[in-house]
Structures are given as structure tokens and as C-alpha cells.
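To start, the structure under review is shown below, and the notes come after it.
Here the complex is missing one protein chain, while the rest keep their positions.
By written order: A and B. Residues from 1 in each chain.
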Amino acid sequence: MESVERFDTSGMKRSHWLAHFLEGWSVFIQNPLGKAGVGLLILFGLMAAGSVIPPWIDPMYQPMTGVDPEIASSVGPSATHWLGTDFMGRDILSQLLAGARIAFMVGVSAAFMTVVLGTAIGMTAGYMGKAVDTLLMRLADIIMVMPTLLFVLMLAALFGQLNIWTIVLIIGLFRWPGVSRVIRSQTLSLKQRPFIEAARVAGASHLRIIFRHIMPNVLPLSFLYMTFRVTSAITIEAALAFLGFGDPGTVSWGMMLQWVWKTGHMFQAPYWLLPPGICISLITLSFYMLGRAMDEVLDPRLRKEEDAS
Amino acid sequence: MNDRTAGEDKRAPQTEELLQVEGLTVGYRTKRGFMRAVDGISFSLRKGRSLGLVGESGCGKTTVGMTLMGLLPPNGEIRSGRILFKGADLVQKTEEEMRRVRWREIAMIFQAAMNALNPVQRVEKQIAEAILTHAPELSEEEALRQVEGLFQMVNLPHDRMHDYPHQYSGGMKQRAIIAMALACNPDLIIADEPTTALDVIVQHQILEETKALQRDLDISIIFISHDISIVADVSHDIGVMYAGQLVEYGSREEVFGDPRHYYTRALLASYPTLAGEKKDLVPIPGETPSLVNPPSGCRFCDRCDAAAETCSLERPDWMEVSPTHRVLCARCLSP
Partner (left out) sequence: MELRNFVFRRLIQVVVIFFIIQTALFLLFRLAPGDPVERMVDPTMTPEDADRLVAVLGLDKPLWTQYGIYLKNFFQGEFGTSFYYGQPVVDIIRDKLPNTILLFTSSVILSALVGIALGKIAAWRKGTRTDTWLTIGSLVTHTVFLPWLALLLIWIFAYRLGWFPITGMISEDVWLDPDAGLWTKALDIGHHMVLPLATLFLIHFGSSLLVMRSSMLDTLKEDYILTARAKGLTDKEVRNRHAARNAALPVVTGIGLSLAFSINGGALTETVFTWPGIGRELVFAVSHSDYPLAQAAFLLIAIVVLVANVIVDVLYAYLDPRIRY
């Protein structure tokens, strides 16, 4: 993806940068994918924010520990439980809302870590070149070949039950190769630019060049890739929870599916089976659409072409 | 051989002329409006003769070539005019009919530097495909045998037939493209910048070979280029185009030796020559006019040395310098 010129903000004035940003925003918002993505994410954001409301109303709505004194099994939707209850009589809607919170947390943190790591490694590899570059990229190759989910399973086998932050950490550690490749090629093209040469002549240290000059130019790309990483982070956590290796103290959507599956309710309780799955799929879809829309902003070639001239 | 503006032709029956273009206007629908790439041009071509269309990029010469083949993109449109090829008007033909005309009667030679050959198919297969498309009754072996003959014609070693395009050098690719164009024995070949991006020596070879082929096979060629010296070397007649219009037309001796239009003169002056006196290269100042809203008068006038008041207001008319040499300008008659 040859996108260097667009990102050379090093010489831009504030006003230019703003105009650039606004232009990008207008393209983004026109794109139906972008609109839908943002819309859905706002919905989920509201869900996450709203997750504190039910327990506040009544302790029986606590996602993990709340029990309805009158119900001790899974029943369908009712006035008190809009989505019904799970096998222990806990409110499904509260669990769903709490799951939204977890999804954002896991998704964003893991993605953030992946991107920080990927950007750092990509910049270093691209900038240092030669041995360092080869070594890092070989490492990236190896990690990319490994199925993340299964490796985390192995770790779970060896280290016992994993808590949510460990899971986030591991996901972050495994998904950086994709980001680093792109950042690396970006860095490689930036390296040739005269302003880098100028900085070097002026006596700037390598570190300073990397942080002051290269980083601002690769960051937009990093953020773009972050959106894609969020989707895989959420999916991996959900899959882990589904298989029973999640953090037993957190209520995630994957965990909910695990419960409905393992307690044999999957055929009888659609109100329990459907919502978590729909949520995981939709949040993945929305981040993905967001990423695609952003891609269009950053790469003008992808924009819809009108009549060619 | 010369043709006056549309409607005034009272000469010999059209079957003498292989190709007659009358008042052709072609353009593209764009966001900014209808861009007239070719605006009312007329010329003709006899069998066995070659015509060079020369002009800077954007002057419409490539569009002429594409229109003759019926290969305009979806937003391209023929607004008016006729293209009489062997008596039939190509503009009126349906896509299905044009497909039968393509390659079989009118073929095209592209730039070698272009990706004109499919990179994942062997060269012989691509050429054979051209043959088999128009002669489906042939077997593949027969088609390949014909390909061998074609390779010989263009001086390509036939043990390279089985290779892929990326294994060829630039010159070889060009020859392969020429061979492919000759595959169905067309009456007319349109060569669009065939020697650009080749180095000078290879360029010269190819041009010589092309001239020889043209003579031997009695094929008409329309040679499109931005390089007037190449065109003068290869074609019998030259048409100079500017901003969608033909501005000068005549035999090569006339146009090269006695250029009348100021644009033609400027074109010739801007090319370096090895022989002759050492002159300063003179670039042509200014830019081409908009083709969406073309000026009403002469399109070259703001870059023309001899422009007068009236030039930009009135449409210039064709002036005859000789029965075979015409110029689109009111003020270009005097040498």
C-alpha cells in the first residue's frame, strides 16, 4: 500500500492538517459502511455504558451473582427479565450489557497493544534494516503461521486458568506481525525522504528521528489497522470463553454462549442462545465496516469512481 | 486521396478508398461535462498506404484509433460522423458485428511497454487465440503452425514461441505484438505508439521491419505517435492533430518539407535532429485548451506566434496549399 505522500504531515501547517482531516471525515461519513459501522458502535457503546444500570436498579440484576428469588432456572422473556434468565436464574439482559463492556475493553486494549507493539517493531525493522530487520521479520513470519487461539489454549493448559488481562496480553503479543509488516514498508519508503536525511545531518539521534519524524507519519496507518485487530481480539476472547478457558470472573458474550451450550439449553432457549451470538457478530461487523470505511479515506484509489475522464 | 469536409465529396466511388472518416466527433462523458476528444475530423486512406497521426498527448489521436476499433470505454460516445470502411459505416455496426471486424479486418499494435500481452499465457497461445477466434474450424496445431510462420515474418526465433511474455525483451515483445496483429491478415493496422519506450536502435529496426511488412503485404497502416520524425519516416501521409482537431494534412514530403500550420512548425522545431544545423530547441509555450468547453475560434491561437484578433473568434476553415496538402488556418497560407 503506497500511501506515503498522503501521510507526510511533517511539513503541514495546522490549517492544512485540519482541512485534510475534514476532507477525510466527509468521505468517511458518506460511505454507507462507515455510517453503519459508527452507528452500530454507538449502539454497543450505549449498551456498555448502560451495563451499570440494571444492578443499580436491583441487585438481582447482577450479571454474575444476581439471583431472582422467584426464578432458579432458565425461563423466557418476561416483564422483569426482558431477555429471560439463564440456568441459574440470572438476568440475561444484564449479562448482555456487561458483555458489551468486556468486549470493548478486551477489543480495544488488545488492539492497542498489538498496534503499539507492531508499530514499534515495524518502525525499528524498517529503520534499522539489515540484520535487525531480517530477524524481526522472520520472527513475524513464525508468529503469523501459528494459530493464535490454539497457542493460547496450550498456555492455558500449562499455566492454568487465565484471567482476562492475561488473555488480552497474549492476544496483543500474537497479532502484531500483521501490523508490523505494513508499518515496516511505510517506514522503508519514508526513510528515503529528504527530510529524514536532513534530520540526520542536523545531528538527530536515531531514536529522535523515529519518534519525531517517522512515527507521526505512520500513526494513521496504525490506527487503521487497529480497527481490524479489534475484531480479531474480540473473536479470540469469545472463542476462548466459549471453549471454557475464559476468565471465570468476567461475563463476556463468549462466556454466555459457553453456558447455554454446556448446560444443554441451546435447543430450548433461543432467547439465551441468540442475543450473545448476534452481539459478537455485529460488533465484529461494525469494527470491520469501520476499518473498511477508514481504508477508503486513507487510500483514495478505493473511493467510488465516477465517470472516468 | 484527399478529402474535403463532409458533404462535399463528389469524387470517385468510395470503394477506392479503404477508409473514409467524415466529420467524426467522439468524446467522453465526465463529471465535468462532455469532453470532446475528437472534434469533427475527416481523412481517408487508400489500400496499401500509411497515414501517420501525430500530436501531443491528449490531442485525440489515440481516441481515433480506439474509435476505429470500436473499443471506446463505457463513458465514450461517438457524437457524430461516419467511418466508412470498405464501404460500410462502422459507427452503425452493432457490437456483435464489430467483433467480427476486429482483428480480422482491422487490427491493432500496442506499445510493447504496455502490459499488452497476458502475463500468464504463453505467447504462442495468445497469438493462436487470435487466429482461432476468427477461424474456429482450424485445429490448434494448424493455428500454431501459422504462428510459426508469423514469427518468421517478424524475425522472431521460433524456439521462443513457447515462452511467456516476461521472458521477452522489449524489442521481442513488440515484434510478437506485430506478429499477433498480422495473424488474421487484416486490411488495416492501427499502430499506437509502437516504438515508444524502446531504445533507439531497436526502434529503428522495428520501423524498418514495419515498412517492409507494409510493402510486402500491402497493408494500410495508421501510425499514431507523438514523435513527428518517426511518423515521417514510416508513413506516406501525415495528419497533425491538436486539441481534437486535424490542423494539417498532406503527404509526408509536403508536411515535413513545407509545414504551414504554426503548430506543425513548432512541433518540428521542438525535436532535435542529428543532421542539419544546430538550432536551439524551442518548446511550445502555453497549454492545450479545455476540451469540455472548447474555444469557438482557432484552438491554437494563444500559443501561436502569428495570432490575430480574428483568430480566436471565428472558426478557421480548411485552406488548400495543394490538392494533396491542406491546413486548418486562416493565416497559414504564406510560407
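Everything below uses one rule, namely that a contact is a pair of C-beta atoms (placed from the backbone, for glycine too) under 8 Å apart; a residue touches a chain by one contact, two chains touch by 3 or more.
It should be emphasised that the depicted structure is a prediction, and the values quoted were computed from it without experimental measurement.
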Full-complex contact with the absent chain, from A:T187, A:T235 or A:T250: A:T235
Of B:I41, B:L84 or B:L117, the one touching the omitted chain in the full complex: B:L117
Contact residue for the chain not shown (choose from B:A107, B:A143 or B:I206): B:A107
Touching residues (missing chain, whole complex) on chain A: 141-142, 144-151, 153-160, 231, 235-236, 238-239, 242-245, 257, 261, 266-267, 270, 273, 276-277, 280-282, 284-285, 288-289
On chain B, residues whose C-beta touches the chain left out of the figure: 69, 71, 99-104, 107-108, 110, 114-121, 129-130, 133-134, 163-164, 166-167, 180
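Keep in mind that, in the parts below, only the chains that are shown with their structure count from here on.
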Distance from chain B to chain A - Cα centre to Cα centre, in angstrom: 56
